[in-house]
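Note that one protein chain of the assembly has been removed; the remaining protein chains are unaltered in position.
Right, chain A next:
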Amino acid sequence: MTAVETEPARASAPPHDEAASGRASRPRGKRRLGPGKAIPFGYLIGPLLLLGVWVWGSAQGWIDPRILTAPWTVVETAWNLWETGRLGPDLLVSARRFALGLTFGVLAGLVLAIVSGLSRWGEAVVDGPVQIKRSIPNLALLPLLLLWFGIDERMKIITIALGVLIPIYIHTHNGLRSIDGRYAELSETLRLRPASFVGRVVLPGALPGFFLGMRFAVTSSWLSLVVVEQVNATSGIGYMMLLAGTYGQTDVIIVGLVLYALLGLISDTIVRVIQRRVLTWRRTLED
């Protein structure tokens, strides 16, 4: 019993005592394992570093402007394109395609995931075709979609939506299926009606999965946009770049690439912010 009594006595010794003796090398409040505390705006550091290399390399003359235009030339070109009214409309058209494709894709993916996640019959019918679609790249599907839907906006939006649907379906379905069975047991003892069970237990439990899918979906949406805008398009950022390619205007191509990158980064950030807001109940290594 003596051991029990000495324990609190040691614990109550002032903590700076140990530090003074030089034995406590570990600073308080820092987790030793795990990635540690979040760096403010840390997600910007990588892209800024890349930008820094580009600026420095161009200024030193190490990067041939015919291969990669200097950043200031890109800014200048972007400004000129904007001034002459060539960039604005293209940007708007691209953003509209992105938004519509994303919306329809997310809705379709969600509905399919819920149907297949909540019923065995739904899974039997839906899961197979989605998995088949998953193994066919959008690019390979394009000739068929062109034949079916023509070269207008409808084809572009459907192509984007088809790409978005997959990650939303996969991750939401996985989220639905990996909800702890003990919660189903609890719901049974509470005699939850099926509607409350789905609304209160199943869907909120699948939200983390949905948001993971959402982040893939946003990226996939931009990727599909690039593809459809370089095939048979007459407007959009991709078309602008394609045109610049034929005339050897490296600077315009870079403007397009930077725009794609910026838009991708911004939309991913928006998803992350919403995710944080909605999933406040959850604390993971990320925080």
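One rule holds for everything that comes next: a contact is a pair of C-beta atoms (placed from the backbone, for glycine too) under 8 Å apart; a residue touches a chain by one contact, two chains touch by 3 or more; residues count from 1.
By our rule, contacts and distances are computed from a predicted model.
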Name under which UniProt lists the unshown chain, selected from "Phenylacetate-CoA oxygenase subunit PaaJ", "Sulfonate transport system ATP-binding protein", "C-type cytochrome biogenesis protein CcmF" or "O-phosphoserine sulfhydrylase": "Sulfonate transport system ATP-binding protein"
Contacting the left-out chain in the complete assembly, out of A:Arg32, A:Arg66, A:Arg120 or A:Arg193: A:Arg193
Touching residues on chain A - with respect to the absent chain: 182-183, 185-193, 196, 200-201, 204-205, 207, 279-283
